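Removed: one protein chain of the complex. Kept in place: all other protein chains.
The first chain written gets the first letter, and so on, giving A, B and C; residue counts start at 1 in each chain.
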Amino acid sequence: MLRIGILGCGRIGQVHARSIRALDDARVTAVADALPAAAQALAARAGAEMRDVDAILSADDVDAVIIGTPTDSHFGQIMGAAKSGKAIFCEKPVDMSVDNIRACMNAVTAADVVFMTGFNRRFDPNFAALRARIKAGDIGAVELVTITSRDPSPPPISYIERSGGLFRDMMIHDFDMARFLMNEEFVRLHAVGSALVDPEIGAAGDVDTAAVILTTASGRICQISNSRRASYGYDQRIEVHGQRGMLRAENQLESTVEIATETGFRRDPAQHFFLERYEAAYLAEMRAFVAAALGGAAPEPDIHDGLRAQMLADAATLSRASGQPIDLALG
Amino acid sequence: MLRIGILGCGRIGQVHARSIRALDDARVTAVADALPAAAQALAARAGAEMRDVDAILSADDVDAVIIGTPTDSHFGQIMGAAKSGKAIFCEKPVDMSVDNIRACMNAVTAADVVFMTGFNRRFDPNFAALRARIKAGDIGAVELVTITSRDPSPPPISYIERSGGLFRDMMIHDFDMARFLMNEEFVRLHAVGSALVDPEIGAAGDVDTAAVILTTASGRICQISNSRRASYGYDQRIEVHGQRGMLRAENQLESTVEIATETGFRRDPAQHFFLERYEAAYLAEMRAFVAAALGGAAPEPDIHDGLRAQMLADAATLSRASGQPIDLALG
Amino acid sequence: MLRIGILGCGRIGQVHARSIRALDDARVTAVADALPAAAQALAARAGAEMRDVDAILSADDVDAVIIGTPTDSHFGQIMGAAKSGKAIFCEKPVDMSVDNIRACMNAVTAADVVFMTGFNRRFDPNFAALRARIKAGDIGAVELVTITSRDPSPPPISYIERSGGLFRDMMIHDFDMARFLMNEEFVRLHAVGSALVDPEIGAAGDVDTAAVILTTASGRICQISNSRRASYGYDQRIEVHGQRGMLRAENQLESTVEIATETGFRRDPAQHFFLERYEAAYLAEMRAFVAAALGGAAPEPDIHDGLRAQMLADAATLSRASGQPIDLALG
Partner (left out) sequence: MLRIGILGCGRIGQVHARSIRALDDARVTAVADALPAAAQALAARAGAEMRDVDAILSADDVDAVIIGTPTDSHFGQIMGAAKSGKAIFCEKPVDMSVDNIRACMNAVTAADVVFMTGFNRRFDPNFAALRARIKAGDIGAVELVTITSRDPSPPPISYIERSGGLFRDMMIHDFDMARFLMNEEFVRLHAVGSALVDPEIGAAGDVDTAAVILTTASGRICQISNSRRASYGYDQRIEVHGQRGMLRAENQLESTVEIATETGFRRDPAQHFFLERYEAAYLAEMRAFVAAALGGAAPEPDIHDGLRAQMLADAATLSRASGQPIDLALG
């Protein structure tokens, strides 16, 4: 039985608490949040105690922590959890600074604790099945990966301003997915982007529509495109072209119902946003974390994956600003 | 080079003339129609002569006739064409009377002429491919056939009144398709039907919505359903369930374009009606008739197929009226 | 908080226990099973006590019972639960005898307890959404309903022998769905069926492939077809044709992944069987039962729905045996 402390009782903390409820081998012992009301509510629902972060980090009855606090709190909490030997699940991004992530990586390694980065999409049953087929060789060598990611609507400008920009906040998931599928590091990247959805986003120094090309040393190519707005729901698609065929994962729609009228055949919109679309992924993710924490094994995606994705996001941000391709350092 | 006379220059005669234009080994020599203007127009487009029916039936420069006149003219024209040794292509139904069809069958056999019944759907590339897969054993033994056939909108009441009723006018195509797919004759049939689309159709003694169950001696089952109205276009679908799998042929839509908006993902309506939907089928049908006529071989579907379909249509009409299942005579 | 006793700890009892675990307003207090090991295992997972059936029926700390025992135990358990004033959820069929169901109906009415029949498919999010669209008038008046239901593979012959036959064991779900969608009672029914999948099923006096046509007083038509075997998974589809359009709900596949190779574009099989396919339905069903039990309202589907479905199953069994259509008594 893994005893878990949840740091951050917002939307994502609640998601993880619900997932843990469905698992037989884990339970939430304690929760913490800067807003006592949020912590209290989640504590009640999860049958857990409300404590402060430090108390959780040093508690004897907590084996693992789930970090779902604001990004700028991650660093201290990771360092504290590593020090007290707890398994760590941390939401993306691990930190806005690559240097800080490296420091976390060293601390985690030194403490020999389990660390998992919250790239939930790897656990989506569709994307996981797609990748299993790549690994099984069903399409032979991968040549061209195309990832499409579009949010239903942009976040508030206040969020945009603190987000680190589209590449670090949104496309970082796609960078991790690209690495997950390609199984070879990227060596060069070129990014373009514009504020087409909302000029306020442009005024805030960010873009809302973007495309990136990445290439590996062996010449494989990945295309990623993002938009902050899709009228038809959360658009999450992957396509992988290979030597012997193509794999693709389509959107999950709200239902399988189709209506046919004089205007044609209409199916439902895509599931609205990440809470619906990745409900199964969040559960599988938590199951994987619990298994890793109980077994002591290094889970995937680990902190190195968190680091690489952040490096790609930084490079894309720079490429977009400079208009030039960026050569990526390895290691 | 097969020299063809077209009897009947209405819509279907024009379709066949256009198909012949695309063939290298056939041409239209002469055309006839009760309306001289119709004959003249088609003669001009086809580069053919306008003649009367008898002149065509006895002409030396005509090897084959295509009969697309009103149903009550078929019998005399078939008998005349058989007598003069011409290959015959006749639109469905061959005749409203099963006895008359038997008489035609005898005449055609005696004269040893090629006779093809115009069940165009057998030549639809999709349905033909589906049936080829059945014959190749891709799904093993056929167990359950489901045929869905819906017109975009009902014909005028004046047409309904002369049509012989839904089962003889519309479902006859599905009866032929059922036989084509099942490869075993049906021994029992139960039909139901209602006038749900338009009470005028009911007042005219016909139905506009109907369903039939047919069974074979070995216990295989076929379901057919018809409606005279489908808001989303001409609905023409087939599904065959067998021992090792299922085959189905979906509708052909007006294009492959899909639009996604806040109401969902919408594709085009089905192709509007038979002229669009079966354009490729009509060409393949004519190609098969020309090949058979030039080669002297008996084409499929032949006059026996025309007879069997009419027998099923008669039985369905009787079953619907009586509310009882009908045992079908073989042979 | 609804305190529930589970009678029967087999597959379906376990499903309901898992659903209850995800609800905030219900918990399992006690469980019973003829096999102590089964009861013990579920009691441990659910955090409940293991008791015998009578103890549960008379317990003060049990507000509602879920009956998932063999069909021949239902009657006594329903009568007992009604007597002690507990809300009742009973798996289909309520009883093999229509008379017994009527007796239960009287007891339930006299005791004024909540009774819900376990027709889980009504709670499938797809089918529920389809029906909501019918009720919203999206396709106008319903004219023709087509229900397709195929199991992945037949149950053991020993099960077939005790099942009451395909119409009572399998198609009963489709009869309930037909009533749910049609919103008008059926007045006539004709059923055909054969043992095509396995001659042993025929030898046991049952069929494995069947089709039924039902009609309502106003002439609306429903087609149902069943097969005990579908190589491609659990085939569960609905299509409703109406005045202004058509609604259909397709199968849920194992994933959204498609692979394209030289043989074409291949998607996954349908979800394998009812536990996967109706996972969301079972949860929604339990949520509805708990809400009804706490609120005291009559849930849908109620015991009358259980009765009507059984009457249709009986009529279909008779029609198939006699080869004749059956007129259905109302009320």
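Basically, contacts are C-beta pairs under 8 Å (C-beta built on N, C-alpha and C of every residue); 3 or more make two chains touch, one makes a residue touch a chain.
Keep in mind the model is a prediction, meaning the values are calculated, not measured.
Asker: Looking beyond the chains shown, say which of B:138, B:184 or B:327 touches the absent one.
Answerer: B:138
Asker: Out of B:90, B:108 or B:130, which touches the unshown chain?
Answerer: In the complete complex, the chain left out is touched by residue B:130.
Asker: Which listed residue (C:45, C:267, C:287 or C:304) would be found touching the missing chain in the intact complex?
Answerer: C:267
Asker: Given the contact definition stated above, which residue among A:51, A:92 or A:220 touches the chain not shown here?
Answerer: A:220
Asker: What residues on subunit C make contact with the chain left out of this view?
Answerer: Considering the whole complex, subunit C reaches the absent chain at 230-232, 253-254, 260-270.
Asker: Taking the full complex into account, what residues of subunit A touch the chain not shown?
Answerer: On the subunit A side, contact with the omitted chain comes from 141, 143-144, 146, 148, 150, 188, 190, 192-197, 209-211, 213, 215, 218-221, 223, 225, 227, 230-232, 235, 241, 243-246, 323-325.
Asker: Spell out, residue by residue, where the missing chain touches subunit B.
Answerer: 21-22, 24, 45, 125-126, 129-130, 133, 138-139, 244-252, 254-262, 268
The definition used in the following text is that only the chains that are shown with their structure count from here on.
Asker: By C-alpha centroid distance to the whole-protein centroid, which chain wins?
Answerer: Chain C is the most central one.
Asker: Where the centres are mean C-alpha positions, what is the separation of subunit B from subunit C, in Å?
Answerer: Distance between chain centres: 42 Å.
Asker: With chain centres defined as C-alpha means, what is the inter-centre distance between subunit A and subunit B in Å?
Answerer: Each chain's C-alpha centroid was found; their separation is 57 Å.
Asker: Two or more other chains touching the same residue: where does that happen in subunit B?
Answerer: 230-232, in rising order.
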